[in-house]
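One chain of protein is taken out of this complex; the other chains stay put.
Now for chain A:
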Amino acid sequence: DYSEYPESYKENTNKEKLILAYVENYRRQYVHLFRDRKPLFLNPLNECGIEKFVCTTLRPTLLSYKELYHWQGCAEFTADYLTMKQLEPPQELPLCLLSPSTILKRQLGNCFDFSNILCSLLLGAGYDAYVVSGYATKEICLTDESRQICPLLQPKEEVKKEAAKPEPRKYSVKPPRDLRSKFIIKMEARKKKEEEEEEKKKQQEEEDKIAELEKPPPDPLYGLRIHAWVLVRGGKREVPEDFFIEPFTGRSYPPSSTSFLGIESVWNHTNYWANMQNCASGCKDMSFDLMDTEKWEFMLAGSDQSQIEIPDAEEELYDMDDDEKENEDEKHLDMPASWVLPILVTKNQYEMRCPQGKKTILYKKAKLEKYANYLLKDGLVTRLSVYTNNELTDLNKVQEWYENREDKLVTRIHQDGLITEDFVEGRPRSLQQHLYKANNPGPEAERTMTFFHKARVDGLCKREETPAEITEHFINRDDFLYLRHVLFGKRQKKVAPATAEGTPRPILKITEKFHRNVSRPASEDVAEQVFVLHEDKIQVTYHREDPNITASTRDFFKPPNAEEKGGNLQWANDMTSTFQVNPHGAPSKNLSIYENLLMLIQTEQKSIQLVRVSEEEVRDILMDRQKEELASELAISVYDTERNEKAKKHRKELERLAMEEKLRRQEMEMDYLAPFLAQIGNPDKINKSQAFKLKEDCLADLKQRLIDKANLIQLRFEKETSELHKRQQDYQQKQVAMTKEDEEQYFNYCSEAMFRIHILELRLNRHKQMAPHKYMQLEQKLRQDQRLSAIHSIFG
């Protein structure tokens, strides 16, 4: 709507007019010098059809979102927030360039609009940024990323750490002599190398073939498609070297990229430069040193950085505009202030990001879907689907990112029938990762759970399960246990009615492994204990003493039901067999072996208990997960005043209470009994008759006041009516002799009087309606008044 725009949109100030004249001059020179080049993008029309210089359309802005302090955040925001519209036709400059605020409102724009906003944000954040007008490939102009690998899938550059080679030491022992034939080894190595090379060659050929197939079809408009993007020069904000940002995708490119084919001009909010370099081989060899007058032709002399002497040739050209010559001798013209409205993005808009909060991007063999926070009920913010073919039909892997989930789920990956779920810290039972088969999510199936072991009392860090096994890994336990492995047998089929839980799986074997406990001698420090339950056997292996390569072992053969006998267990010498590493060491006494056995039997019972607890825990976690998945609640921060319904309610409630309090206080201040109490001298105690009298007086007074008020209104009403009546009669009599002015005055008076009368009438009616209510209210109050309680007392 035309009227909505402020004045600066509809008109040019004198200074702007001056600069436009300047621009015109510049353009004329340009056309004169480069007859075969395309026109420059200098002064397009704005939304109101007014010519505006492009530099003044930029408005450096720093928005108050911390992501927008870095170029990555700015580029991503611009790419997400706006929908792209391609230039029509693609090889010609657009006729208009709208202000950033209009574009942000419409959320729709072409490459110039995109670059304009992005550059404004970057300049606001302190980058040395420029809008570039030039030529790019079809893929860039149409945002066709289907031949590019998704940035989320790009392999991260691994920082390879060279393992510090141990320095050769003086007395290192020589390695054992290699007795193999050197010739054979050499031949084998050669053969292997050849094979490898062949393999490599094949692979290379394959890759070349694929690349050939995937090559984009030739573009008839190659090199003619106009595009605008952003150049960020190095030097400011710790940017090491120049790079481009493509505004549609928000990706950065090095200037040597083959996607950008040429540059006509660049500008920022202070100046405008036309390119004088040859772009036949793209932007590869271009210099972005804008001070170099050989390569870049500036428009405004003396504006910030270009402090260079104006060449004489320039001087002559200036003569063409005589009237400006005077001004220009000493002072240089500086850029007028931007005409556009400030760039504003509300928090809500910022959080919604994409139009409707949704965006889908197609990459090579991948599809990326983005959603705003809180848009989807399950908290999904990003979904990346990876396909094995280019047609995106054969799904291979789905990766989903969640945010603000009550159950702390952050990512979920489906791949090859396996589901991996990652959680952040803060869940009950400290689950960190859960890996399971999609087709068998129930208990006693194959799964791996990783835990935050520091948050757990038992130090559990990982639990791996298969249908017949559980392996638990522990870290940093006081009893040095680091692994417990359980082997289950098949459930025996029983005729007995199955309970809700079902019978527990029979345990065949429990293996527990321990780290070395240095406070005990190695030969008494258990390294591994195996409870073979189905054979009634316990095998203990001790740690190796330092120089030894063998470990002492001791096997126990339990009599049946040993655990029930306790201290009454009968001892027999064939219940144990021992292998002692040191054959000369004193054999252990039977007593200590016996005590050891008793202790192991107890430990066995405890371990069985722990295994059952573990099974129970797995079942509980699965149950919890199922419930959470069904509920899929989102957590709302207490600081999020917009979304936090509870806080909102609470705030409203507080406001309401404050209001009530205020009302109550007002009422308190107006004590209806005060004057009557004063009449009888404010007695401390009021007897029945006094109270009765007070009440009567008070009510009578109110009645009187109400009547008085009614009378007053009535009186005024009558006065007003009679006055009007009089004037009307007067008018009718003198109507013929009246001047036009008087007549008008009379009509004015009439309408006003009618209005007043109408009001009075309304007030009177309202008073009539309200008076009994007020009376009743007072009576009610008096009845409840503590001071007049004497009325109701039986004793006067």
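Side notes on the structure shown:
By our rule, contacts are C-beta pairs under 8 Å (C-beta built on N, C-alpha and C of every residue); 3 or more make two chains touch, one makes a residue touch a chain; residues count from 1.
Definition applied: contacts and distances are computed from a predicted model.
You can't see one chain of this complex, but its UniProt record names it "Dynein regulatory complex subunit 3", from the set "Alpha-1,3-glucosyltransferase", "Acyl carrier protein", "Dynein regulatory complex subunit 3" or "DNA primase large subunit C-terminal domain-containing protein".
Only one residue from A:P220, A:P547, A:P560 or A:G681 touches the chain missing from this view: A:P547. The hidden chain makes contact, of the residues A:R35, A:K66, A:K170 or A:K740, with A:K170. Screening A:V23, A:L487, A:L569 or A:L760 against the full complex identifies A:L569 as the residue touching the chain left out. For chain A, the residues in touch with the chain missing from this view are 169-174, 176, 544, 547-550, 567-571, 577, 579, 581-583, 589-591, 594-595, 598.
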